[in-house]
Each structure stands twice: as structure tokens, then as C-alpha cells.
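Shown here: the complex without one of its protein chains, the others still in place.
Then we have chain A:
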Amino acid sequence: SFENRLAFRWFWLPEPVRPLHGSGCGQQQEAVGMEMRPETFSIFRTQENDPDCQSEQHQGQYYTVPPSHFHTVFPHGLPPRYQQQVKTFNEGCVMVRQPALELISHLKRADYSKPTLRYLLYGVKGSGKTMSLCHTVHYCSTQGWLVLHIPDAHLWVKNCKELLPSSYHASRFDQPIQASNWLRNFRTTNENFLSKIKLRQRYVWTKRESTEEGQPLGELVDMGVSRVKSSSDVVGAVLKELRLQAGGTEGGFRLAVAVDGVNGLWGRTTLKKEDKSPVAPEELTLVHNLRKMINNDWCGGAVIATLSQTGSLYAPSSAYLPQELLGEEGFDSMDPFIPVPVSLYSEKEFESCYLYYLDRHWLQHPHSQTEEGKKELIFLSNRNPSVLERLCAFL
């Protein structure tokens, strides 16, 4: 078959199986090594579907996210074109790339009794920052962490149809629709934590409604989803509770805050008050609470953020560095952070992507399967992942 011919021409051979950290992973590797016979050997796929056990030898290979995990871990985090691709190919495959592996190794070795570390993924447009973030979120999810995934912070600072003045604080504004949507997705992601975490404070919503101390978090979230008017304040309460309880010694869990497009939290918004004056991001409840979350004054978790120029407001399209996109205020708030650069595909990763598309019958044009067509694809896309995806879509 096609893959077999390539298997023998390829210069990168599978390395001998060696046991990794932890006996469980080692045995799994042994078993996997047994399965990887030449007949079923594919260069671009790996059988190692657990992000914990992936290492540099899997770089460039695609691993499949198990379908059972898909809807719980990623109700809202994935890029829209990738979601379409998952629907078309009937499977969700993510490429193991160096930035995600680096992040996961940092997360494994960090000390969680110290204040939180902030990681920032940056790179040119379309280089794979959101996908690396989703890979890391999958890792955190499989390790049993509580994941707080904000799919795009820019969605909270633009195109808001309803802007209510906040009941809690006079000069702030609430966004009921965005807050209730996010709470619904949060509930889907973290079902098992909702009953375990108990509130440490009494919250009063209206004269008749209040949530008592000691109630499970699930009740708070359900209240936020049903009472849309106070959902922004519920989000603030949820974030505060999680921040307080994350590093706790009794029943302590680890908290992963994954924010995509974090540069939207500092900067300008396109929202206007009734007297047509612009709304600053600080005046939005959701943004205010999220900024408190990103500060490193709590411990027991990690903050993983991505910069994004695509949805950003008033930022030039050639800007991709943290200094340019975050601005002074944002950089000072995020400082100190660990920058993780995300580059375009290397040759090996490009080959892997090309073979994956061929395997899934996505490259249909007869010329795209020749050497010349491949050279043309490299030339046209410059190995940029999203540009390549858009090119291959109509070829």
C-alpha cells in the first residue's frame, strides 16, 4: 500500500521501546510496541492516546482523542474549522507538537505549593496556538484537574447585544448571555467536581434568593444558568471559590485556567454605553473577575494563555509578539510569565500532515498526490498549518 512504500523510504525509523516514567506507561508502551508491525505501521499516527505518556519520539505524529472524551473536554474550546474537520473525518486527531510537549513537561515538574506559573503561547497567525492549548487542556483533563477553559476572551469584549448595569457594583456592566453560555459549558466539562466542592461563603443574589455556605458548587452553577440576569456575578463567585480552594490540602484539586486570546482582556472594547461613550474592559464584570484569576496571587494550579491577533480589536494584522498584542498594561499584569513560541510546521510535521490528509481521503485532486503538487503546496502555504488546511480544503 501507499503507506508501506513510504515506510521503507522514510529515514526516521521507530526507536526501540524504552520504559518511560511510571510503570503503567512503560507497560503500555511495551504493548504498543508489539502492535506496531510493518503492515499496520503508519508514520503519521501514534497509538499513544494519553497525553501523559507522549514524548519527543511522538513529535509530528497524530494521536486520536477518544470519542467519549470529546464532548466533555471540548464543548467549546476548538477552532471552528477544526470542528468541521472532526465532523467530516469522523474522528478527532491532534498532532503532537513541540510547544504542547514543552508545556506538559513544565506542568509535570512544577511545584504547586508556590504561586501559579503563567504560560503564554505566542506565534504568527495560524501557527497552531489554539490547538496546542487544546492539547494541554486534554492533558489536564486526563490528569483529573479542574479545567477553566475560556474559548476566546475577545468574544466578551465585542458584539454584545445586551449590556446590563451590574447590581453588585454601580459602575460595572454585566453580560448575561455570554456568562450563562460559559457556565453551561463549564458544567459539561467539570461534572464530577460540581458535587465535591463546597462553598465557603454565603452569596445573596436578591432579597429572596441566596446560596448558603456548604452548598455544592453545582447548585451555584445551575442557578447561574437558570437566572440569566445574575449569571455574570455567579461567574465571579465561581472563580473566587475555585481560587480559594485550589491549593487546599484537604480534597485539594489542581486548577488549570486556559484562556484563548488573552490580549483581549487589556486594550479597548467595541462596546458603548447608552451615552455612546466607550466601555473600558475593566468596567465589564466578566473581564474584571478573569483578570483577578490570571494574577499569580493564588496557588495550586497553572494559567495557560494564548495570544490571538485574529479576533483582536484595534491591533495591526502583522502583530504577533506579546509586547505588541498585550500592550503595556497587559504585559505588566502578565509579567512574569513563561513564553512558549509556536512555530510553523517543520518538514517532518508537514510530511505528517500531508500523509494524514491523504489517509483520510481529503486530498482528492489527482495532481495534489504527486511530488510536484506537494512542492506547490509547500510553496503556497509556507508550511503554515491553517493556510495549508484551507488550501487542501478545495484541492
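Here is the rule we go by: a residue touches a chain if its C-beta (ideal position, glycine included) is under 8 Å from a C-beta of that chain, and two chains touch if they have at least 3 such contacts; residues count from 1.
We adopt the following convention: contacts and distances are computed from a predicted model.
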item: Absent chain [UniProt protein name; select from "Ubiquinone biosynthesis O-methyltransferase, mitochondrial", "Palmitoyltransferase", "Small ribosomal subunit protein uS7m" or "Gamma-secretase subunit APH1-like"]; value: "Small ribosomal subunit protein uS7m"
item: Per the touch definition above, residue among A:280, A:319, A:378 or A:395 touching the missing chain; value: A:395
item: Touch with the omitted chain, as defined above, among A:70, A:112, A:331 or A:362; value: A:362
item: Positions on chain A where the hidden chain makes contact; value: 84, 87-90, 360-362, 364-368, 370, 372-373, 376, 393-395
